[in-house]
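Note sheet for the following structure.
Just one protein chain is left out here, and the rest sit where they should.
Chains here go by letter, A, B and C, matching the order in which they are written, and residues are numbered from 1 within each.
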Amino acid sequence: MNRLGVNLAGLNLSNPTMLASGILGYSVETLESIVEGGAGAVVTKSIGLEPRDGYANPTVVQVSCGLINAIGLPNPGIEEFTSEIRAAKTALNVPLIVSVYGFSEEEYATVSKKAADAGADAVELNVSCPHVKETGSEIGQSLEILSKVVRKVKEVMEKPVFVKLSHNVTNLTDIAEVAAKSGADALTVINTVKAMAIDAETAMPILSNKRGGLSGPAIKPIAIRSVYDIYERVKTPIIGCGGIANWRDAVEFLLAGASAIQIGTAIALRGPNVFSAITRGMETYLKRKGVKSVKEIVGLSHRR
Amino acid sequence: MNRLGVNLAGLNLSNPTMLASGILGYSVETLESIVEGGAGAVVTKSIGLEPRDGYANPTVVQVSCGLINAIGLPNPGIEEFTSEIRAAKTALNVPLIVSVYGFSEEEYATVSKKAADAGADAVELNVSCPHVKETGSEIGQSLEILSKVVRKVKEVMEKPVFVKLSHNVTNLTDIAEVAAKSGADALTVINTVKAMAIDAETAMPILSNKRGGLSGPAIKPIAIRSVYDIYERVKTPIIGCGGIANWRDAVEFLLAGASAIQIGTAIALRGPNVFSAITRGMETYLKRKGVKSVKEIVGLSHRR
Amino acid sequence: MSDYHIAANKLRTTPILTVETESPTVKTFTFKDKECSRAKPGQFLMLWIPGVDEIPLSILSTQEDGRVSVAVKEVGEATQALHSMKAAEIIGIRGPFGNSFTEKHGRILMVGGGTGIAPLLFLAKKVASKTRKLVFVIGAKTRKELLFIDKIEALCSKSSVIATTEDGSYGIRCLATMPLEKMLDEEKFDMVYTCGPEHMLQKVFDLAEKHRIPLEASLERLMRCAIGLCGSCIIGRYRVCRDGPVFTANQLREVKGEFGIAKRDFNGRKIPLE
Partner (left out) sequence: MSDYHIAANKLRTTPILTVETESPTVKTFTFKDKECSRAKPGQFLMLWIPGVDEIPLSILSTQEDGRVSVAVKEVGEATQALHSMKAAEIIGIRGPFGNSFTEKHGRILMVGGGTGIAPLLFLAKKVASKTRKLVFVIGAKTRKELLFIDKIEALCSKSSVIATTEDGSYGIRCLATMPLEKMLDEEKFDMVYTCGPEHMLQKVFDLAEKHRIPLEASLERLMRCAIGLCGSCIIGRYRVCRDGPVFTANQLREVKGEFGIAKRDFNGRKIPLE
């Protein structure tokens, strides 16, 4: 019996840990090393319609308890990436989720369909990119645009569609509800948090893009709250993400309402084996508590 | 010549460090100890129309690089507090700002007026409380309600009105602009960030209120980004707040666009003398850089 | 790494190891906690009763293996909930917090009332073998509530332990402060340590002042953050959680408008001590 197995929107994961998007997710070989490290599923780097070079360096800067990145979604574009998806599908024995971004509903739909056709088991929509570049506001911030994007993608493909939400909104739970009603099969919560670093000596923003997104332990309490709030509002499975570094963090996200969790920044120090370390810790915890399946603890902190 | 003096919306501060609201801000004596510690101005605990007991313990929980609190705005109510304001006005030789919260425009106006009449040099509107308790959404999240509140307060008093903004919104810069247009004399940026902590062993939220606000170093990059963004949008002076623990942090906020800064959580470890330590560090920095007045570095990181 | 070490006071959860009944209203709870096992006499911890409350408790004793004990009197909802808990049930701990008693080795007088005896017993254990003299005055309402009398008698020579009860069911029938008046007229002391109800502390303080004996008293106030931020626990300019809970006679003189007279309510208002 596998205490840790979960069924996530139809995908079977041998354990609830997943690689977060943007972390080593370019190539089959690195995805393989993550799977060997123990991940129950992997999400690729976000892929768009056209190739993108991303921003100039510095693209990553370390701060207390986390890091800020503004890599700028570098990716080879979906045409080039389909061969990587095909190869990954053959090489990996865990679900492969392709992260997709776009600047319009059509782009999301086109890229998602190509990813699915190439073998992706699901897509994760990264809706944190500006829909009108001039205003800089994001697709995931507008209930209407988000709804259109999700519906459009659902129209063109049968496989599960995950939607990755950003915390940088007034009404996170409304947004989660709209995503769910529009057909999202799971919600990934949360992406990085808007942040920035300035150097005192040079009086300059450090990142070439000036603004970036905060990840790592600093955002864990923010992510937990987001998962907790959304769990009270929607029935759609939640994938917790943000600052998870050890089994205890992972368990806290499950108790808050996540059915699975994603890990990004923690790989910087603990390497790909962070997945098996966390999985082992979770298993010991479940045994100690006499719990037969990890599913039983999902949302447990909401009981009264 | 005082390199560190600033004029903040008409108030003269001998240095740009201020006590953040909610930290030891109940009594004349503790405010005095903060002033002795070197603060250039002090903000009281948020005061409402009626006394409030706040939430049951646990009300504060430590996390990596910060803490989460849900104290629940305990305060003796403005009637009782006016005597404290009067006494503080006599005892303190720095500007005294009274933080005010309310559940309607009228409440904000009434409390603000009473505070000003009792001697407060300015009020700071804490607009992070629910305006309709059932929905739990906040005054500071709605452009219309925020505008009404600020206008109403400005109508009934002549002294400067600061508005303290929360980061938990989609359109922070829009909100800042509305506050400014409605007459805010300064913007305090930011309040705590929505967060939560769950204990894995008991599977329970730790805070009695379950949800709380994150403060401390974890939120510094978020606060810097907020100040930076708002500085590009409005001309109103900004008071930076969030995770400041040393002079370098303080300088970073000034470079981002803050005219003054507030300190809260850092007092937990460094005590009231954190103010003079930071002030000394800033002075050395300014000397080293050959800068005559701290005002010259406000917003300096925006130059191209 | 970080400018803050507050994370060192992160809440951790741990099972109760043993529960002992000390009196009809007091139980001693023992659990493992590395941080608190390094606490000094006078320091306190915050104990989380999951789903109920988090309350400040003085540390009663520590062991090298990491065990820590607190003595808890049942007075209201939280302490009642705690009293109903058994070994293996889980509690949360933050701390140790606050300052501690200075450890003097001359002629020492300790005056404890109620659960205020806990930190004094911890202190007595540390200093007993080194002091020139150690007199321990303890008081309670009634015999059954005289805490740790056997342990104290084992530490001090029996003649140096003076027990008082308000109903006369054990020792002298009087308040704990009564025997002090005569004692201080007759004997010389280098230091008075006291902990218990604030009215008692104030009485002891007055006597020590009169006889010009240095004093340290441990105070109680409403605690929320316990790390010196929220202002719930203030007395005068002091934060009881950080600058206290142990205060010297000098400090108490500074706050004489509040000491023994007033405390802060949940809403921060000054109210009379009950």
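Keep this in mind: a residue touches a chain if its C-beta (ideal position, glycine included) is under 8 Å from a C-beta of that chain, and two chains touch if they have at least 3 such contacts.
It should be emphasised that the depicted structure is a prediction, and the values quoted were computed from it without experimental measurement.
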The listed residue (A:A120, A:I239 or A:I267) that touches the chain absent from the view is A:I267
Given A:P58, A:G119, A:G183 or A:G281, the residue that touches the chain left out of view is A:P58
The listed residue (A:S14, A:S104, A:T173 or A:S208) that touches the chain absent from the view is A:S208
Candidate in contact with the missing chain, chosen from A:P16, A:G38, A:G102 or A:P217
A:P217
Of the residues in chain A, which ones touch the absent chain?
22-27, 29-30, 32-33, 45, 51-54, 56-67, 69, 71, 74-77, 80, 197, 199-202, 204, 206, 208, 216-217, 245-246, 264-271
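Everything that follows uses one rule, which is that only the chains that are shown with their structure count from here on.
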What is the identifier of the chain with the smallest separation between its Cα mean and the overall Cα mean?
B
Here the gap between chain A and chain B, centre to centre from mean Cα coordinates and rounded to Å, is 33
In angstrom, rounded to a whole number, how far apart do the mean CA points of chain B and chain C lie?
36
Report the inter-centroid distance (CA atoms only) between chain A and chain C in whole Å.
50
Touching two or more other chains, which residues of chain B qualify?
63-66, 197, 199-200, 204, 217
Residues of chain C that touch two or more other chains: which are they?
2-3
